[in-house]
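For this depiction, one protein chain was excluded, whereas all remaining protein chains were kept in their positions.
For chain A:
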């Protein structure tokens, strides 16, 4: 191998070993510093949001409709105001309804498409095209989905800037991720279970319904909940669809053609308001949004862990 003088790869001379070790330490330091950037950024972000929201996130904030007057949000003023405090209630309820409807559409379309691709589709050109298309859809900017929703659901189908138009738009947005994650859950079901079912005389549909799906449900649920938690924070698509900037009452789930407010949109309105106090109000809204997000992620992790242990 290499001797001290004529190596072009790894040099074994003492001085150069020391030099390499120094480079190594510097490099490790750089890597460590880079890895810390993420943690520092996350801590700074959380500190910023919590400190801005401190004292502004009250029960009244959760249970009252928004107001244009920043004084109406100030906890100290609640007793004195004739019009009552301002809060996030209609947007909170709107977001929950929006995610509920999105969940239903996503469940049907996402699981259906994944079952087709994983259990039925042969490896043809068409299947490859569908898979490549799904991968590409996952990279389409969310604001473009907003334009699609605006032209297709709001205008062409005449749904207006409604809860249903918002939910359909968000469904198309998260569908690619849901399909890929559901496919992974289906792929994790061992073929031996399918073959045992076929061996017992079951048809393909019977096998899927009674063997594959029950086994894959925890994985599917985890994927769907994580995708929905991404959808609940999406702002750009619901802006394009025309979510209301301020709604003074929550939308009704029984009539999803009514207009709606949603938390990200409400936070955007507050965040861009020039009065400095609206910063605090926006931060309080962000805490509510992040709490809902955290709750959804915790649910997904709980499902995953619970069924992991059983398996």
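Keep this in mind: a contact is a pair of C-beta atoms (placed from the backbone, for glycine too) under 8 Å apart; a residue touches a chain by one contact, two chains touch by 3 or more; residues count from 1.
Here is the rule we use: contacts and distances are computed from a predicted model.
For the chain of the complex excluded from view, the name given in UniProt is "Phosphate transport system permease protein" [choices: "Thiolase domain-containing protein", "formylmethanofuran dehydrogenase", "Helix-turn-helix domain-containing protein" or "Phosphate transport system permease protein"]. From the options A:66, A:85 or A:176, the residue with contact to the chain not on display is A:176. Here the missing chain is touched by one residue of A:195, A:210 or A:291, and it is A:195. The missing chain lies against chain A, touching residues 1, 9-10, 12, 20-21, 23-24, 27-28, 30-35, 37-39, 41-42, 44-45, 48-49, 52, 108-113, 115-123, 129-130, 132-137, 139-148, 150-152, 155, 172, 175-176, 179, 191, 194-195, 198-199, 201-208, 229-230, 232-236, 239-240, 242, 245, 264, 267-268, 271-272, 279, 282-283, 286, 289-290, 293, 297.
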